[in-house]
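Just one protein chain is left out here, and the rest sit where they should.
This part shows chain A:
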Amino acid sequence: MRIPTSRRAPALAALAASLLVLAACGSADPDPAAGASPRATAFTPVEQVPGSELLVWADATRVPGVEAYQKAHPDVKIKIVTYSGDANGANDLQTKVQLFDRSGSGWPDVAFNVNYNAVTWASEGAKPYAAPVNQGLIDKSVLDGFADGALAPCTVGENVYCVRNDLAQVVLWYNKKLFDDFGYEVPTTWEEYQALGERVAKEHPGYLVGTAGDPWTPEVYFWAGQCPASTVTGAKAVTVNLNDPKCTRMATLLDKLIAAGSVSKDTVFASGFIKDHADKVLMMPGPSWYGQVLFNSTFKTPKGQIAAAPPLKFEADQAAFTGNVGGGVWFISAHSKNLKAAADLVTWMTTSTDYQATAGTCPAYKEAATAWLKGQQDTGYFAEDVAPAFTEAAGKVWPGWSATRYSHEAIYASTVVPALNDGKTLTSLLGTWQTAIENKATSLGYTVNP
């Protein structure tokens, strides 16, 4: 049976009218409390229950460490949940915390996250998820033992909202064997890097000096080039200016090398890249974890070939700077009923030489890093000791690039990479890229200044 149209129309009209009447009651702005951080106020813990169980969320790489802690501290009750750690652009922790905030329970006492950007949302809101660890949770002497600037991404205002697990400073990876075979010298400036890239394209076509199709290309190249693409200037205010000469110089450099053929538009983890180009990497600026994760485990480059050089510098600049790609952090929940045990676990995970020295990534805690770098040398994988390059790069991360609620990687990968593969140049895409960052930042409540 057809429902007579005449009967539906008045009902719909009444509904629409009542909705419009309701429109006057309140504003549709997103939660006004979300933007305001309680930076000034002191942290008030929830009621503590000594000896209560710790709920720990960690990724598969970090779980053995938590288990080792459990073994060493059998009196602490721990429940471990393995989750993605938000690797590869996942957003699981935030997703779940948003839901726990609504339901009022379920927060993990301790959570690991591979993406230090997470601190931006975890330190915001009426009741932020992350507890400020500097307010009586972890000793200042411990916090002072971290590499210079390692805790900078965790620091919001006066407070430190997370503890850095590992560093991901960008160095210049190179294949020593190929350099020797070809008779090249490892560059120390970006100008030399470009000249060598153009030279190898002519002399040994097919060999590569870098990739521009990785989601973290902005961090590897543009952060190191001191491009002001992500400078947080205040609560929820960010400066983005890709037309700055410090951005265009890097775009021009990459465009020339892409045109020459020695910089790939692919990402290093694409199966096509691994199959066809893994053995043709002459050099590649990249984070410290490239050594084991990329060259050793993914590319299967043989022992004794790969080495690391300190970050490159532009001739016009006074000093060399570098970027940073990731570096995990540990959060302690502000909702935890056992902050003491949570703090002890996090301290152990980040500073214990026993555990950190054998980790896959470069520890952020100085003492552990020294032991770790020695361990790297002992593996015999690298052609030369990587410690000098790593240590130098760790202190040269350009401080003008801040953590934001949005991921530069997601924006670059979805806006710039497809267009590069469509044959456009980076220089011509800077405008589109700028707009994409502005849109994303604005949608998350930032004010964007040029």
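Going forward, a residue touches a chain if its C-beta (ideal position, glycine included) is under 8 Å from a C-beta of that chain, and two chains touch if they have at least 3 such contacts; residues count from 1.
Convention: contacts and distances are computed from a predicted model.
S.K.: For the complex's missing chain, which UniProt name, "Multiple sugar transport system permease protein", "N-acetyl-alpha-D-glucosaminyl L-malate deacetylase 2", "SoxAX cytochrome complex subunit A" or "NAD(P)H-dependent oxidoreductase subunit E"?
M.R.: The record names the chain that does not appear here as "Multiple sugar transport system permease protein".
S.K.: Looking at the full complex, which residue from A:71, A:140 or A:275 touches the chain that isn't shown here?
M.R.: Final answer for the missing-chain contact: A:275.
S.K.: Tell me which residue among A:194, A:239, A:415 or A:434 touches the hidden chain in the full complex.
M.R.: For the chain that is not drawn, the touching residue is A:415.
S.K.: One chain is left out of this view; which of A:149, A:213 or A:291 touches it in the full complex?
M.R.: The single option touching the absent chain is A:213.
S.K.: Write the list of chain A residues that the hidden chain touches.
M.R.: Listed in rising order, the touching residues are 1-2, 19-34, 88-91, 94-95, 98, 101-102, 121, 125, 213-215, 265-267, 269-272, 274-276, 405-406, 409-410, 413-415, 417-418, 421-422, 439, 442-445.
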